[in-house]
Structures are given as C-alpha cells and as structure tokens.
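I have a structure here, written as structure tokens, and I will follow up with some questions on it.
All protein chains but one are shown in place.
What follows is chain A.
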Amino acid sequence: MKSREQEYKEIFIAEALEYYDALNRHISVLEKNPQDDQALAETFRLLHNLKANAKAIGYLQISDVSHKLETAFSLIRSKELSFSQEVVAVLFDGIDLLGDLITNIDNDTYGEPDPVLMRNLDIIVDSLSDSTIELAKVQKYNTAKSLSLSDLIYIPIKKLDHMLNLVGELMIDRDRIISLSRELDNDELKNVSSHLYRITEDLQYSVMGARLVNIGSLFNKFPRIVRDIAIAENKEVNLVLEGQDIQIDRNILQIITDSLLHLVRNAVNHGIESAAERVKKGKPSTGQLSLIARNDRDNVIITLEDDGKGIDLKQVRDAAIERKLIMPDVAKALPDTEMLSFLFEPGFSLAKEVTEFSGRGVGLDVVKNAIDSMGGRISINSVKGKGTTFILQLPTSIAVKGALLFEVDNIFYAIPLIHTEQVVAITTDELHEVGEVMVADIKGETVTVVYLHELLNAEEADMRLGDKSKLKGQIQNIIVVSYNNRKLGLIVDKLYRQQDIVIKPLSKPLDTIDLYGGVTLLGTGKVCLVLDVPAITRFFITRR
C-alpha cells in the first residue's frame, strides 16, 4: 500500500511535468506573439499553481523559481516589463531550470541552481526599469540537453487484453507443473514450481492492476447527463455520487457503460416524478438519485437508487400471467423480489398492458445480458411509491474468477463464486417432491433443488428431476446459487475447494450446450466444466 505522502509526491511530479510541458508550449507562442493574452494568462496560471503546490509539498526551490517567474509574467502582463529578447532568454532559462528541478526531485546529488540565472531572474523581477542590459549571459550547463519523457504511457487496451490471455494460459501450465512436481516428488522441481507460482501470481496481479481504472471516469459523466434529462423532463433531480475512486477492470467498465446510462436515464425519465407530483405525494420536490460504488470482497457493487414512484408489483404480476410466463396460483405465492425479476425477461414490458412503466422495462433484458456476459449479477428492489434500487455486482477482473470446485459422477465442475450463495448439507428426508422438481426449506426459504447427476447425465425424455428415489445416500450436499433474484439448490456428489480459475470459452461444437459457460484445466491436467448459472436457472424457471 502506497503511503499518502508517496501518492502526493507522485501526483505532484506528474502534474508539475505536465505544467512544464505546457509552459514550454506557451512561452514559444509568446516569443512569436507577446500580445497573446491567452498564452500569457495560461503561463501565469500554471506558474501560480506550481508555486502553490511546490510550497505545499515542501519543494522550496521549485516554489521560489516559480514565484520569480510568476512575478515576471505578471509584470509583462501589466506591461511593466517588456518582452525583449534578453528577457525571453532568461525566462526560457528559468523554465528549463524548473524542468530540471522537477526531474531531479529524487536526485540528492543535484546541486544548487546556477547563481547567474537566479540573479538574472531577480533583476527582471525587481524590475530595475531598463536595466535588463545587466543581464549576464548564463553559461548553459547542458546545451545538448537530453529530452525527458513522461513516466506515464498510453497502452492500447488490446495489448493488455493479449497479456491477460497469456497470463491465463501461463497459470494453467503453472498449476499443471506444480501438480507434476508433486507426483514426481522431485524436491528441486517442487522448489522451482513454487517460485514459478509466486511469480505468475505477481504477474497476474500486475497485469490485472494495469487494467484497473477509477470508476469515477464513468460516474463523473452522469451529473451532466442527469441534469440535461431533468431539465428536458422539467424535473428536479439531485444526483449523489460515491466511490468514484473504486477501481475496476477497464473492459468491465466499458461493458457496463451503456447499461448504467440506460438505468440512469430510466430512473430520471420514468422513476422520479415531476416536482408537482412529488409535492402532492408529500415528498420533497427534488428527487434523489444516488449512484454508489463500493468494494465487496473481490467484487465491485454499484447501487443505483431513486426515490421515485417505484414499480407496481400488481402490474408486473398481471403482465407475467397474461404472457403465460407464470401460472396464476404460482404467481400469488411468488416473493416480490422474484416477481420483479420478470422485468428482465426479453421484451417483457413491451406488452401494451404495461405501457405505464414500459420505459422501465424496455431494454432491461439487454442490460441483464451485458452484466451476465462478464459474469456479473444484477438485481432489483422496488417499493411502489417509494422508489427503485438496482444493484450491480461486478467482478473486478474478467479473466480470472474465484470458483467453487465440485464433482458429479467423477467429473469435475466449477461454479463462479459470484453466483454462489451458500453451501448446505441436508438429509434426504428434508427434500420434498413437488411436481417435476424437488424443494427444500433452506434457512427459512423454500428453494427449488436440482439433482445435478440427473440433470447432467439423464436423457431428456427420461429425466425425472422430481424423483427423490434417484438420490444416493442420506446426506445431500447442496450449493445454493442465485441468479436474477431467484435461488436454486444444486445437489453435488462431492465438494472440493475454492480456487481461482481461468475460464476458457468452449469451442465448437460444444459451445451450443448452454448449461456450460466454459471450461478450465485443473493442475492435475483434468478438464473442469464451468456451469453457466444463468442458463441453468433459466432452464428451471421454464420448467416450473
């Protein structure tokens, strides 16, 4: 962890070098056109900032030289000092000196600034009227000055994508080598492989770290957007942003950009009421919209909350029944959160009967697909009259994900941790056959439970997921997964461990099997299939 002093110093130097480059640009303009007021104002401002910043952090030479130059430029501005050739030469020297001082902040052997130059600056600043003749020629200490380049570089994201892919491949091979070294029981190989482990881990975090950007780079665009929509809609909206400095993979941020824009637009367009309507309801006239990011273990949670009119559950229920997405008697018993998840069904709200909140629903399935595509989660809470909250749970990195490993019928499987809620063991007696599925009471909640052995192995025609007699043993290990506000229990044969895995997409023709989201190689060299929780959950919703 960087200390705050270190962080301040880095920021100071980066900004100071930026100022230095800009100063050189402006003074070159001024040399040709001393009347350029804008260049003059900018030069003055940059020197002013440099002086204040340097003084704050304690680089007194820099603040002293900046101060002298600032004074010189303010004299030029007020026409008390003419922009003569001699003066220009001194100013150029002064700015060069600033550059030297900035680049040598960490160089203890860097000596004092050239006294002749300092005296020249004093002469100009003290404005000894036309005594600029006194200006002595400064011995250029380094005429063949080396060019200094910025410490920051821009890298096309494609290059970083490629690096991350390579790291992924490397991790798979690494795990294989570690496993082999154990099998061979060769101490030297074990030592090398444990070193390899540490290095690849470092490399993995470095590459992942290089891809991180502040979430603020997206969030900070919203005040303007919200303001514009609010004005167009004649509404009063107060947007609160939080957690702008939370970091996230740049590609993930890219993927959620449109989704977040969509959700924010919806919130202002359809969520928050007009001032008059709000006052009538006894709410403050200004609607509150908050966009908050925070870290939660390895994930980033983004919450978008409005205090608008909320969603009418009854309308959602009626529409879901009308569209035959759910049986009326089942709909009655369905918890509110599960009912709301119908809003994410493709084209759900396009139906005429729900036009009143159609804007809410249009495209929510698109938003959901975008979040699913990177292995994230989205959920919605809403109270009619009170407001709506969207919660986006996003992985920090795309390629490497924490996963839970387990076995079914001697084959290894993995489920990304982002979808797992809990792991429980219950007795077979606690499972109940209900229609074509089994259900169990898990911590006070009725959850549909699936015997993976049957789901993954039985022919579709013979598949009997509601048949308890197929279960082996008395104790069943269940992984509870959750997707789109719905929970599902998966009965597995054997639970293993949590592990970071690199998920590779399945290649043709396997890529059409939508129960699997990808594949990974374990250190033992065994193939491990990664279950696609969204797909499995959808499969069961259609069956119920």
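Note that in this section a residue touches a chain if its C-beta (ideal position, glycine included) is under 8 Å from a C-beta of that chain, and two chains touch if they have at least 3 such contacts; residues count from 1.
Simple rule for what comes next: contacts and distances are computed from a predicted model.
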Problem - Listed names "Response regulator", "ABC transporter permease subunit", "Peptide/nickel transport system substrate-binding protein" or "FeoB-associated Cys-rich membrane protein", matching UniProt entry of the absent chain - result: "Response regulator"
Fill in the blank from the handout: In the whole complex, of A:K51, A:R174, A:R211 or A:K401, the residue touching the missing chain would be A:K51
Completion exercise
In the whole complex, of A:R25, A:K159, A:H195 or A:R227, the residue touching the missing chain would be A:R227
Handout entry: Hidden partner interface residues of chain A, rising order
Key = 4, 7-8, 11-12, 15, 42, 44-45, 48-49, 51-53, 55-57, 223-224, 226-227, 238-242, 286
